[in-house]
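Below you'll find the structure, written out as structure tokens, and then a few comments.
With one protein chain removed, the remaining protein chains of the complex are shown where they sit.
The block that comes next holds subunit A.
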Amino acid sequence: MGEDLQRKLQAELDNLKSAQKELQKAISTRQQLDGQLNENEIVKKELDLLPADNKVYKSVGPVLIKTELVEAKQNVSKRIDYITKELKRVDDLIVSLEKKQDTHREACQKFQHQYQQAQVKAALHA
């Protein structure tokens, strides 16, 4: 009985740990996307302030390439759309991972409790 319970508890603990790891990964992806979104939005705001004939360059490796302002704006908007979609996806993922983590944590606590009770019982019988 005791050994069986201990094995279950160990398995649940492992599950909990891997769930936590996955969640951590998702959270750091989210933070990265959030940063990218902010940077793009700041750039968009800055581009919106410019007069239509302002010179704009895009850096590609070590050179600056001249671009049209309209094109730059479109590019940034497209990127913002994409990042927003990605953010939504990661947000959903985080919610589901959090739920998973909670289920595993509850199961862990339950087994731990049972295990302690079993030990107390064993100590009484001894």
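Criterion: a contact is a pair of C-beta atoms (placed from the backbone, for glycine too) under 8 Å apart; a residue touches a chain by one contact, two chains touch by 3 or more; residues count from 1.
Definition applied: contacts and distances are computed from a predicted model.
Matching "Elongation factor 1 alpha-like protein", "Prefoldin subunit 5", "MIP18 family protein galla-2" or "RBR-type E3 ubiquitin transferase" against the UniProt entry of the left-out chain gives the name "Prefoldin subunit 5".
When you scan A:Ala11, A:Leu50 or A:Ala122 for touch with the missing chain, the hit is A:Leu50. Within the entire complex, the positions of subunit A that touch the omitted partner chain are 34-35, 38-43, 46-47, 50, 54-60, 64, 72, 76, 79.
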